[in-house]
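See structure below.
Excluded from the complex is one protein chain; the other protein chains are retained at their positions.
Chain IDs A, B, C and D follow the sequence of writing; residue 1 opens each chain.
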Amino acid sequence: QEANSVALVLGSSGSPFYQAMQCGAQARAKELGLTLTVSAADQFAADAQIPVVNAVTASAPKVAAIVPTDMQALIPPMRELAGRGTQVITVDQTISDPSILKTQVLTDNKAGGGMAADALAALIGKKGKVLVITQPPGSLAQDAREAGFAETLKAKYPDIEYLGPQYQSNDPQRAAEIITSTLSAHPDLAGVFSTNDQGAIGAITGLRQAGAVGKVKMVAYDAASAEVAALKNGELQGLIAQSPSQQGAVAMDIAAKLIAGEAVEPVTMAEIVAIGADQPELADKYEYVAGCM
Amino acid sequence: MSTPLLEATGIRRTFGHVQALKGADFRVMPGEIVALIGDNGAGKSTLVKILSGADKPDEGTLRVEGREVSFTSPLDAQECGIATVYQDLALAPDLTPADNLFLGRELTRSGFLGKLGFLDRRTMQRQAVEQFSKLGVQLKSQRVAIASLSGGQQQSVAIARAAMWASKLVILDEPTAALGVVQTQRVLDLCRRVRDAGTSVVLISHNMPQVLEVADRVHVLRLGQTVADLRAADATVADLVREMTSGQAKELAA
Amino acid sequence: MSTPLLEATGIRRTFGHVQALKGADFRVMPGEIVALIGDNGAGKSTLVKILSGADKPDEGTLRVEGREVSFTSPLDAQECGIATVYQDLALAPDLTPADNLFLGRELTRSGFLGKLGFLDRRTMQRQAVEQFSKLGVQLKSQRVAIASLSGGQQQSVAIARAAMWASKLVILDEPTAALGVVQTQRVLDLCRRVRDAGTSVVLISHNMPQVLEVADRVHVLRLGQTVADLRAADATVADLVREMTSGQAKELAA
Amino acid sequence: MSNDLAIAPVESTEDRLLRLVAGGWIFLLLLALVAIFLVLKPAQFGSGYNVQQLFINAAILLVLAVGQTYVVITSGIDLSVGSVLVFASVVSAKLMLFLSGAGGTTYGTTAAGWDIIAIGTVAALLVGAAWGAFNGILIAVTKIPPLIVTLGTMGMALGGAQILSGGVDVRAMPELLVTQVGSGRILGIPALVVIATVTVIIAGIVLHMTRFGMHVFAVGSNAEASRRSGIPTMARLIQVYAISGLMAGIAAVMSNARFSTTTINGHAMDNLATISAVVLGGTSLFGGVGSVFGTVVGVFIPIILLNGFVILGIPPFWQTVAMGAVLILAVWIDQLKRRLRKRG
Partner (left out) sequence: MSNDLAIAPVESTEDRLLRLVAGGWIFLLLLALVAIFLVLKPAQFGSGYNVQQLFINAAILLVLAVGQTYVVITSGIDLSVGSVLVFASVVSAKLMLFLSGAGGTTYGTTAAGWDIIAIGTVAALLVGAAWGAFNGILIAVTKIPPLIVTLGTMGMALGGAQILSGGVDVRAMPELLVTQVGSGRILGIPALVVIATVTVIIAGIVLHMTRFGMHVFAVGSNAEASRRSGIPTMARLIQVYAISGLMAGIAAVMSNARFSTTTINGHAMDNLATISAVVLGGTSLFGGVGSVFGTVVGVFIPIILLNGFVILGIPPFWQTVAMGAVLILAVWIDQLKRRLRKRG
């Protein structure tokens, strides 16, 4: 394999977040003269991702940047990868045994959930009923966001009544149903937090359908185009955004350093920003675009 | 008079609005060939299914050798020594003729492997070939699925099957309907041979000369009810037709 | 001699290792009843499917009224005025008798709705009832799925269907196999009536007396080949059996 | 006997109604569910608001499920509906965005007029029907099992949509489409519900009252018999899958209008949802039997269940369990009642 070959394994194919990460990585890899191959399984799940990691291992790149879909299940294949001479780093997510890693580019999803709680609390005057729309359990990042949100509410906002999470498997249709049904049961619903973009699209639709836009405050994770537009239109009032393209670029910087034999920081924290309704330019900056596709 | 081998009394069976059997009676004595005749839709096949445990009557009693029985599955009838060729044959179309012959009564190997249920395909195959040639069944290949055989060939397989397993009573629901002349003759011969060996036969057929040729007794169903029970030696084709259709005779003439 | 209505020459058809037809010839003249006979597996049904466009021969030519034709689908045969009752009936089991009668030739309403393909169920139902009663088909309910009818009833529906649509030739593959005495007689009458009205009939049957009773000419297939073509008036049952089985006569006697 | 025929020579309207309501008992179950929720939470469940939401939520799935009904009646199955929806919505949205000039008054929308929307709509329908016809051709001509064909095109259409869109939902929709169709009303009824209702009614009439519909049943009941009867079975199969694709195209436009964005990752479950609705509605997976009315009932059952469960506050995990149980129960009751009726 070429001396500057780098592999990037995304969490799943076809999600705006990872598309943006891919574009960021590809742009930087070109600048740095790295040969980048991007791969991904079609679902965000360990059993789907491991064969991809195995195949990457077989192609023996110099550096592999991986978004592990499970902190434990990915350890053995990644250890194998490292053991066969590839320098391994994690991006976005990580594994519970960092000893085999050169470095981690981390997002603190729990903190992000907490930021969402703060933002939503501020929007609803620190009281009222709130609902979370998230993925069915088992998806690390989503679980952490919900947990961070719930813990922050419990610790800081005693007057907010948390109705608990409802689940949608990347299904905006289902998210819309949940919102409209919840409004039937709780017409006084004050706020909604969606832990990803598909949930947010569905939730906004549900609010629109119910004529509750603006009345029910909404904060959502990610900055997909639809979410940014909704923020600017006042359909949701806050976004918790990451910068996937920057994470991709950072990963390539680290890869170049590793190939050159330079030292790297053990952990790089990726930034998370809370974007308010009054910060449209910030939203534009963080919008998940995949200009390279 | 000795006890009947199989006796059914007051059998009723209704499907939705259709009363297929409205209190039919039926009786087979040991060692006789009984023909069961009747117009299309008279309820013959329905009665056959009930006698074979493949269907349950809504009302009525069954007796085997005087003992009242209730067949909850075809297995119960099989255990009483009854084997049946159904009008719709009831073969597994994807299996070979030999597999069909042994369906539900597969031969297993001797010894430990047999205990584990391992099939003895070799013996099954050999016995199948014997049985088929005994009946004059001609199959161009033993290894094809039944579905690709001609109608008559399929019927022959079904008959071979019933003949092989009946110990007391064979029921044949229009067995010769699709058979050639030679094969038909063989089936009638088979009926006689089986009877002479002490096994009773119930034969359903729309071919009246055939019925009179082979049967000892003729049992007539009309609109789900028993209307006559004649000694074949005393009856003519005209008698049988009259019994089956009586009331409709004029319509027929028209 | 006039041109045959339908003529097939040198028809071959092979399934895997099985040669169902090895150069069979066949001919129907206008306005005659031809019986097609042969042992089980002789290739009769295969030939019928080829004559009806339901199957394609590997080799051989078909001529309708002297014109060479190649049936690529049953529709082509239908357009030549040929209608067939297949041995396996070819009915849609979930549809009603009336729906089956009109399958592929549904009546649509008059006017604009008809252009849109709206069905005229009322007329279809009425005509079906007429057609069935003409043939003496007795159905306890017109509205049930065909699947729940008795074997004979299903066969009657298939025959009614073919009789209704044939304009030049009706092919009947063992039409009376499952029929009662009355219904069988009606089908034979139907054959004659149809013939007298100028439509030819091909009748397949294993019932030799029946064949001689109704047919003008008898065509014998053996092992996929044409072996004889007799005038019915000159033949006896023994002749027919000999032709069908020749070479096996001794075996039969054994 | 022959007077039996005389008694009921022509199917009465009542009979036809009964036959139409093939999923009759499921309908009763639906009513029972509604009754239970009404008794438990009358104010919330029975409110005009809630009822309207139920209909809007059902609209897109209804359109998909009706297409699936046609397919299942031919004893086929269409796993690709969700992916075809996604593909059609991406094509349509991209095309409309390309043709649009200025932005709309809100963000994420364009000022495209009805002409452009019409073009986008036609494109979605054509693309959907084309995928469907592709399915149909493979199934009818090459005789590959429908499950395999549509599993294959499910991947191909989704992959294709991702390639076209770069995996990122299309940025902007025509504002008119979103406001007039997605959230708009016609005579006070939500436009999405109107579209779905019209589609369902037309599909029902075609299936149950026309020659084409009769052929669909015939092909599903016995394809070989239909072929021998002169029905162009291949053409019918291709048309049926094309209809299913067309429905996915209609649903794509509705989805674009409703969510005001493409939802590339959002339709993975549409195939199982529609198939279970069709089967709940009494259509046999073995073909030959079925009704559009039954499917409509089958679509509403899970939607009403979810709604009722959320209103009653049943925890989400239990919802999954209960939904599965009700599905089985519903079909079971249906089977029992049918058997009873048959025994008479």
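The rule is short, and it goes like this: a residue touches a chain if its C-beta (ideal position, glycine included) is under 8 Å from a C-beta of that chain, and two chains touch if they have at least 3 such contacts.
What you see is a predicted model, and the numbers here were worked out from it, not measured in a lab.
S.K.: For the chain left out of this view, which of B:P4, B:P74, B:G151 or B:G224 touches it?
M.R.: Selected residue, touching the omitted chain: B:P74.
S.K.: Which of D:V71, D:V91 or D:L138 touches the chain that is not shown?
M.R.: Checking the options D:V71, D:V91 or D:L138, the one contacting the hidden chain is D:L138.
S.K.: For the chain left off this view, which of A:A20, A:V56, A:I179 or A:A241 is in contact with it?
M.R.: A:V56
S.K.: Counting contacts across the full complex, list the positions on chain D that touch the omitted chain.
M.R.: The missing chain touches chain D at positions 79, 138, 142-145, 147-149, 151-160, 162-163, 167, 272, 275-276, 279-280, 284-285, 317-325, 327-328, 331-332, 335-336.
S.K.: Against the chain that's been left off, what residues of chain A make contact? List them.
M.R.: Within chain A, the residues that touch the unshown chain are 10, 13-14, 37-48, 50-52, 54-60, 70-73, 75-76, 84, 96-97, 135-139, 143, 169.
S.K.: Considering the whole complex rather than only what is displayed, give the residues of chain B touching the chain that is not shown.
M.R.: Within chain B, the residues that touch the unshown chain are 52, 54, 73-75, 78, 84, 86, 89-95, 99, 103-106, 108, 116-119, 121-122, 125-126, 129, 132-133, 138-143.
One rule holds in what follows: only the chains that are shown with their structure count from here on.
S.K.: With centres defined as the mean of C-alpha atoms, identify the chain lying farthest from chain B.
M.R.: A
S.K.: Chain with the smallest distance from its CA centroid to the overall CA centroid?
M.R.: D
S.K.: For chain A versus chain C, what separation do you get between their C-alpha means, in angstrom?
M.R.: Once rounded, the distance between the two centres reads 70 Å.
S.K.: Just give me the whole-number Å value for how far the CA centre of chain B lies from that of chain D.
M.R.: Their C-alpha centroids are separated by 48 Å.
S.K.: Counting only residues that touch at least two other chains, what does the list for chain D look like?
M.R.: 1
S.K.: Where does chain A touch two or more other chains at once, residue-wise?
M.R.: Answer for chain A, listing residues that touch two or more other chains: there are none.
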